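One protein chain is absent from this view; the other protein chains keep their places.
By letter and in written order, the chains are A and B; residue numbering begins at 1 in each of them.
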Amino acid sequence: MFLATSTKLLEPILHSPGYWRTVWTRFRRDPVAIGAGVVVLALILMAIFAPLIAPQDPYQGMSLRRLRPPGTPGYLLGTDELGRDMLTRLIYGARISLFMGVTPVFVALFLGTTIGVVAGYLGGWTNTILMRTVDVFFAFPSVLLAVAMAGALGAGIGNGLIALTLVFIPPIARVAESVTTGVRTRDFVEAARASGAGAFLIIRKHVLGNVMGPIFVYAMSLIAVSMILASGLSFLGLGVKPPEPDWGLMLNTLRTAMYTQPLLCALPGVMIFITSISFNLLTDGLRSAMDVKS
Amino acid sequence: MVLYALKRVVFTLPILLGVAIVCFALVHLAPGDPLVSVLPPDATQSLKEQMMALYGFDRPYYEQFARWIARVVQGDLGTSIRTGRPVVLEVSKAIGNTFMLAAVATVIGFMLGTLFGFVAGYFRDTWLDKTASALSVFGVSVPHYWLGMVLVIIFAATLGWLPPTGAGPGGSEDWKWNWEHVRHLVLPAVTMSVIPMGIIARTVRALVAETLSQEFIVGLRAKGLSEFGVFQHVVKNAAPTALAVMGIQLGYLLGGSILIETVFAWPGSGLLLNDAIFQRDLPLLQGTILVLALFFVVLNLAVDVMQTALDPRIQRT
Partner (left out) sequence: MEPAKASPLLQITGLKKHFPVKTGLFGRPSSSVYAVDDIAFDVHAGETLGIVGESGCGKSTTARLLMGLIPPTAGTVRFDGKIVGSPALPLKEFHRQVQMVFQDSYASLNPRLTVEESIAFGPTVHGVSRREAIARARSLLDRVGLDPIRFAGRFPHELSGGQRQRVNIARALALEPRILLLDEAVSALDKSVEAQVLNLLLDLKDAFGLTYLFISHDLEVVRFMATRVLVMYLGKVAELGPTEALYTKSRHPYTSALLGSLLSMDPDQRTERAPLAGDPPNPIDPPPGCRFHTRCAFAEAVCSLHEPVLHAAGASHAAACHMVPPNGEHSKSGMAMKAVS
């Protein structure tokens, strides 16, 4: 040891705001993004506290009160084709719809990042094998792949989740691979290798911190797509099964009432639209906040 | 350039093989008996085995795959269990209708998208930009199947201007260039055009803004180049990428038409896929997915090669 370690040096040190702190500061000044974030938060809270907010039972219908228009006393947003309270079902719908829309993106974020970062960092044959496999799945249009998978596996929440996850792994893996390849050749990674660190440690300490931002924003932008696609599967009858309250499925079952109760049957779509646009605006705000030029 | 195109074609072959494997595997992922839709529920065990042997389902997977590929290469996608007609005929007819729809939608989406994109990019941070950008966010956020329903409610159910479903009068499944058929095309095509509109508008806005901020444009303006001259430069810079995005969007619409075709009962490949799934018509399902995926791969290849040819900034050998 050629340095004397003095305990005095462990005293508090002035700390600069980190990268994410700076991003947050910038994000806070974007009213549209904050608005979108509030809506997303409200939707999540609505899903969590559905039993406390909803005025009725989501499964219990009154066959005498079927297809009432919005504004019917006692049924603020009317009733559906089985006489169930629309407002209640829309509130409960946030649970499954958000779960179906968000979960695949997060699972794909984890798996796609793993594939992409490993391929990008190790390069060579590992990269070729992993990325060419990803390319095969990328060769399907996303809707087609999701429908084909869900169609082959059969309807249901689990199969829908698998199908959607498979759709989002390839694009995330590609983004992860390309940003990791960019970071891998930077001098600080070389310096880390020169200090004797192994691949796993370098990926954890030096690569992930620099690639997670862009990958995360990209994955966030996929949530809107995923919401539309997940509801689309349910709309086709390939996702959530009745009698579960799901916005896409509600859109499907209410289609028969399109001519008699147009406003009523458009409502679930409004919910999907609000969710999707909020996630899109939130992502746009996050992306420009993260575009820190230093 | 020719070498690059050739190289791309060669690199696409393994992808095509992979796509074929996935299409083949999809059907074998399906739970239950592959013959469930043709056999009566009370079929005897021996009849079942006979049928399995007839369809070749008793062979090992790699052998089934090799036989399937060998037939596919010769243009034989098997026979639809539901209609008993060759899958190739079913698919090619349906894909014609889908192509019609997707192409018109792409053209509408491209025209509106470039318009909004140019306006937004040219008048950055003005209310025009904000309006155009809002429209493009709308385009990428709206669940298009729902938008289709809303348009049907407004223009078909309420106003009665346009027919709500179908591709032609009396359930016509063959496209003709006449007024009745065009009337049927309007709503599904406009609905579908919203997807490429949003994406193209975003792309064009970014391209225009980037080009305008570049130094050579500042220099050209300083030299007294007219605004029209600047505009020409911007178009020249934005065109290759915008056209490439348009091409890829066409591929997405071809493959992703199932939702809109279901809403409008448009007799295309999406509706065919829907039927195949719900009637468990596995040869039809496999064939439709394969053809759509092949279309997408070939289209992407063509777009990539054309973009390279058009864009002087991309140098590939």
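Operating definition for what follows: a residue touches a chain if its C-beta (ideal position, glycine included) is under 8 Å from a C-beta of that chain, and two chains touch if they have at least 3 such contacts.
Keep in mind it's a predicted model, so treat the numbers as computed, not measured.
**Student:** If the hidden chain were put back, which of A:Pro31, A:Gly158 or A:Gly196 would touch it?
**Tutor:** Reading the full complex, the residue touching the unseen chain is A:Gly196.
**Student:** Pick out which of A:Tyr19, A:Phe106 or A:Phe216 touches the chain that's been left out of the picture.
**Tutor:** A:Tyr19
**Student:** Over the whole complex, note the residues of subunit A touching the chain we left out.
**Tutor:** 1-7, 9-10, 13-16, 18-19, 186-188, 190-197, 201, 205-206, 209-210, 294
As a convention for this text, only the chains that are shown with their structure count from here on.
**Student:** Between subunit A and subunit B, what is the separation of their C-alpha centroids in Å?
**Tutor:** 23
**Student:** So in the complex, the part of subunit A that touches subunit B is made up of which residues?
**Tutor:** The touching residues are 132-133, 135-137, 139-144, 147-149, 151-154, 224, 227-228, 231-232, 235-238, 251, 255, 258-259, 262, 265-266, 268-269, 272-273, 276-277, 280-281, 284.
**Student:** Please give the residue numbers of subunit B that touch subunit A in the complex, ascending.
**Tutor:** 14-15, 18-19, 21-22, 26-27, 29-31, 137-138, 140-147, 149-150, 152-153, 157-158, 251-252, 254-256, 258-259, 262, 273-274, 276-278, 285, 289, 292-293, 296-297, 300
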